[in-house]
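Submitted below is the structure of interest, expressed as structure tokens.
Removed from the display is one protein chain of the complex; every other protein chain stays in position.
A, B and C are the chain letters, set down in written order, and residue numbers restart from 1 in every chain.
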Amino acid sequence: MAELVYAAGIPHAPTLVGLFSRAPAEVQKVVRDSCDALVQELDAARPDVLIVFANDHLTNSRISAYPDFLIGMAAEHSGPHEWFKPWIGCRDYSAKGDTAVAEALFRGMTKRGIRMNAERKNLNFDDNISVPTVLMDLDKRPVRVVPVLQNTTVPPYPDQRRCYAVGQALAELIRDDLPAGLRVGLIGSGGLSHEPGGSRYYFIDEEFDRWFLDLCCSGDHRRLLDELTIDRMEAAGSGGTSELLAWVVVMGAIGERPGRSFGYAIHKEFRCGIGAVSWSVNGHVAGRG
Amino acid sequence: MAELVYAAGIPHAPTLVGLFSRAPAEVQKVVRDSCDALVQELDAARPDVLIVFANDHLTNSRISAYPDFLIGMAAEHSGPHEWFKPWIGCRDYSAKGDTAVAEALFRGMTKRGIRMNAERKNLNFDDNISVPTVLMDLDKRPVRVVPVLQNTTVPPYPDQRRCYAVGQALAELIRDDLPAGLRVGLIGSGGLSHEPGGSRYYFIDEEFDRWFLDLCCSGDHRRLLDELTIDRMEAAGSGGTSELLAWVVVMGAIGERPGRSFGYAIHKEFRCGIGAVSWSVNGHVAGRG
Amino acid sequence: MGLFDNFDPTLAAHDLVQDLKWDPELRQQFEKDEGSVLDRYALRPAERQAIEQRDFRKLYDLGFHPYLGGQLARLIYGNDVDGAIRAVNKLVSSLTGKS
Partner (left out) sequence: MGLFDNFDPTLAAHDLVQDLKWDPELRQQFEKDEGSVLDRYALRPAERQAIEQRDFRKLYDLGFHPYLGGQLARLIYGNDVDGAIRAVNKLVSSLTGKS
């Protein structure tokens, strides 16, 4: 019976690193405040392991064999992948992995009827894991990381209801399969609205983003599941906004809890809406209520 | 608007080839009669292409990355895979493939929300495709083959309802996506009851097998879906009987139609119950009714 | 909306972009002699032409995955922070027909 001690949803736009210094002061402030708050809460929560759900940007698998979920089981997770390095413009990192938790995750999801792929070798990390890692210095903190790369863009991919169910299975797994006393944190990495590779590459859907952040903070998961459809996310930026499904996995795991957001920034050059949420789970065992 | 002209369910026990000559005369007769009838109907139906659903016996993918379905897109399908050759004891073959239909299948299933993997190279064929191919001389007949290797044994795998839905999508795809005038046949390859690798390796569940063959012939798909559960198949031989899910895909595609069986053989040394069914679809477009 | 309406997972150009990302040598060759790299892939004539003409609109209409489209643009126009801006602008103007 492990304990769920931390849960957050954060964006991973590479421009948050590479174009940060060129952004207006008020935009920089939102990014900085969000990171500071997230890191402070993380340090206070002292998780032993962070399970990070983040979409793969077609960096590990071909379209002809694209998994819904891919668990990184390596003892260390190094990145970014060579080709993504200049693009993100971020430093190298090597975060501690947790093979035992990764294996328990693979085993436990299999047992619960959820197909995941798993890989012992170092995965190719693009912005998905790299940006949160360097923004929060995860590799320098005393926490182990288990990345789960999620398909949110190669059709067909799991929708909000399926992702929520995966989160519910994860909660059960944390409670029943992971060792007593283990402190577990969850991060959903992705979003907010953006359309990478599309004709609306510079489009940010402020209305959607603010609505989504409010919804996340409200803890109303019935509305979340009814309204955060793939169609709605596609309308707010095709192929990119659906990265928020990684946040839905986390919300499925923690159940209906209020969250807090640290502001919202809209900056066209980032090519992505920026905002983060953390949820109050500290000290509570995973599950609804 | 292609036409569905042939549909059958057949077993692929390797012992049907390697141990055939040692089987009692009455067992040989059932096997021979079934093959003769299936081949006669096939020749009469004159399909241009046969889509063969058959489980992969862990011959193409690792357990850490196991697909539900894997489409063979090669222009030729050669087998058996080297290691399976002495075990099956069958001749080499090279069946014509159909890259265009295989691609349409991959594209059409993707569009219909069903994740399949696809491979352009020659797949590794074990008994799944090899046994039907040599028993029915598919490689010597004027028909192209598209193999779809199905996961029926690595948990979690698609259950009877999911497989039926895949079949329904397939029917729609044949009707709407494949070229007019194309004559399509379907084969589900697998079963009947057996427990490969289990302590009941020599167990054959005659009662289950006869019940299943009758059910297939009845065309009562509500009962099929309610009663042919994974638990029921596991009870009739763990890890092997569920190969019959390949037949369920075919039944999903043809809808509720009566079928005919060509007898049933039980021979312990075959380590598998033997029986086949063909369904009346000739001249009808796929779909219910 | 609609970016995935024509999505065609069988396009060989998808594998081209994947391999270019994964293989620095292939990338070098692509820069030096693009045609010799394209020759290795079973591209349909229209697919190859769209790549040669940097016509992303046509490529997407054939069913190319837009995320790989963004990556292809970076492979062609530049993959560092500033190269990416160039790539995004080229991509958007090809898709919208404006420049």
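FYI, a residue touches a chain if its C-beta (ideal position, glycine included) is under 8 Å from a C-beta of that chain, and two chains touch if they have at least 3 such contacts.
On a predicted model such as this, the values are computed, not experimentally measured, just so you know.
Among the chains on display, the ones the left-out chain touches in the entire complex are A, B. Considering the full assembly, B:Thr153 is the residue among B:Thr153, B:Gln168, B:Ser261 or B:Ser278 that touches the omitted chain. Across the entire complex, the residue among B:His77, B:Arg144 or B:Arg271 in touch with the chain not shown is B:Arg271. Touching the chain that is not shown, out of B:Pro24, B:Pro86 or B:Gly113: B:Pro86 (per the contact rule at the top).
Among A:Thr110, A:Thr229 or A:Ser280, only A:Thr110 touches the chain left out of the display. Where subunit A meets the omitted chain, the residues involved are 73, 103, 106-107, 110-111, 118, 120.
Within the entire complex, the positions of subunit B that touch the omitted partner chain are 18-19, 57-59, 62-64, 82-83, 86-87, 89, 124, 153-155, 195-199, 201-202, 234-235, 238-240, 269, 271.
Here is the rule we go by: only the chains that are shown with their structure count from here on.
A straight line joining the Cα centres of subunit A and subunit C is 27 Å long. Here the spacing of subunit B and subunit C, counted between their Cα centres, is 39 Å.
Residues of subunit B in contact with two or more other chains: 106, 110-111, 118, 120.
Of all residues in subunit C, those that touch two or more other chains are 7, 9-10.
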